[in-house]
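Not every chain is included here, but those present sit where they belong.
Labels run A and B following the written order; every chain starts at residue 1.
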Amino acid sequence: MPAYTLASRDASPPRPDTTVQIADGVVIGGRAISVIAGPCSVEGRDMLLQTARGVRTAGAVALRGGAFKPRTSPYAFQGLGEAALDMLAHAREVTGLPVVTEVLDPRQIDLVSRVADVLQIGARNMQNYSLLAAVGESNKAVLLKRGMSATLQEFLLAAEYVMTRGNHAVILCERGIRTFETATRNTLDIAAIPILKRETHLPVLVDPSHATGKAHLVTPLACAAIAAGADGLMVEVHPNPERALSDGEQSLTIPQFDEMMRRIRPFAGVLDRPLGAVALQRAS
Amino acid sequence: MPAYTLASRDASPPRPDTTVQIADGVVIGGRAISVIAGPCSVEGRDMLLQTARGVRTAGAVALRGGAFKPRTSPYAFQGLGEAALDMLAHAREVTGLPVVTEVLDPRQIDLVSRVADVLQIGARNMQNYSLLAAVGESNKAVLLKRGMSATLQEFLLAAEYVMTRGNHAVILCERGIRTFETATRNTLDIAAIPILKRETHLPVLVDPSHATGKAHLVTPLACAAIAAGADGLMVEVHPNPERALSDGEQSLTIPQFDEMMRRIRPFAGVLDRPLGAVALQRAS
């Protein structure tokens, strides 16, 4: 079976946890628990700014938001594209939050990299090897989501694809796998967390929003992920989920996100891990 | 779609959490977190007593141990049968721990009930409706494990089968579902916990041993289960897992179980839930 080498923790002595600095003073991995939050799609300047300010106040260390959206149907909202990138840049300027956004195509990387601090590879593209190679040649951190039916072995080999091109700043994100169960959108593979933490030195985040597809399950699964050893979370937040153009059912409101942060904090405390924060001087 | 009624939390006002008293002073469900522990199979009087004492000291509230084992192969060890029941009775007498053991056949219920405080229905029998009906007519508490490919809807309907026969003392146990992932024996469906807690008033336990099949994953998943709101755990413990006749790979040693208990305690504390304990006067 093919093996991962660069991604492996296995060495003598074992490789310590990698930390990925995504902006001045913002690090993913290591002791602190990092929470990335924001809307599924960037839908407008105001909603984005409102969300960014809300999640920053609640303790998020980075803003997520889709500009180019991979949608199952060609007739569904595909994202605002370049206009969304401008809005993300503006939100970063105002709030100081670094930006995580998805890239779908090798030809988009330069454009997206002008704004993004972290290039996200979505679940559908986890085995899009030319895209993995392309972000492997960029100088941006990469947030790699597990494919819907990818084994952990395949997930780590996807990370290895990025790393073999020279970019070692890879952050893994478990986001649920596809099973027969229909009560949730996907099934969060909670065991993936301790397995990945043992197998690899890369930081491991969890996305409880996509894993469940239901807002009321996000906080319990966020708590579980922290307790299982995750290095952080990626969570969908929308100022008005009922009007969201995508994924409204799984988005938290800003007050619900604040509540989630308050609920996970003591679990992080049990593990003697602080919640990450963006230094005050970064934001206006 | 067929609906569960007796198992449902839905009522006006919503039904409160059911507590199941399995022995004098030992209750599953409610505020306390309850941990059931013991060997996969009862392999002998000494190993059972050693395990029972060890898990009791570490904080378990009940002893599990298989007398009749449902094994995939007819040539695998099938359990010690009636001799094991005697050993379980002895261990209970010595330690005061109530006994949880599996019943495979309606014709065994009377025999097993002489010793068991809780009748376990294993995952393979979750849709063995004549067995469900038979334990539904007994006066023992029932621990019902989720089938390997049962939806949560089907799981609750299995509980409903027991309850329609008059026995409402049903404890649910999530133990992992079958997926494509091969890194673990099963995939723990962590979202099942908050979903079940919302849908039903019955207590919800988690079995991290069967869910993962690997001892080193038991404690992280036990922590996650508590954080997600489980009412307790069922864990395999063996004095010498390398020599176990079944499931050795997933069994904790007694010191590892003690360590697990120490690790879950502060997570329970975050939720203001005590770990259950067996009253001192119960044991010699």
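Throughout what follows, a contact is a pair of C-beta atoms (placed from the backbone, for glycine too) under 8 Å apart; a residue touches a chain by one contact, two chains touch by 3 or more.
Note that the structure is a prediction, hence the values are computed from the model and not measured.
The total count of identical chains across the complete complex in this file is 4, with 2 shown in place.
Convention: only the chains that are shown with their structure count from here on.
One simple way to say how far apart two chains are is to compare their mean CA positions; for chain A and chain B this gives 35 Å. Of all the residues in chain A, the ones that touch chain B in their complex are 149, 151-153, 177, 179-184, 187-191, 193-195, 198, 211-212, 216-217, 220-221, 223-229, 266-267, 269-270.
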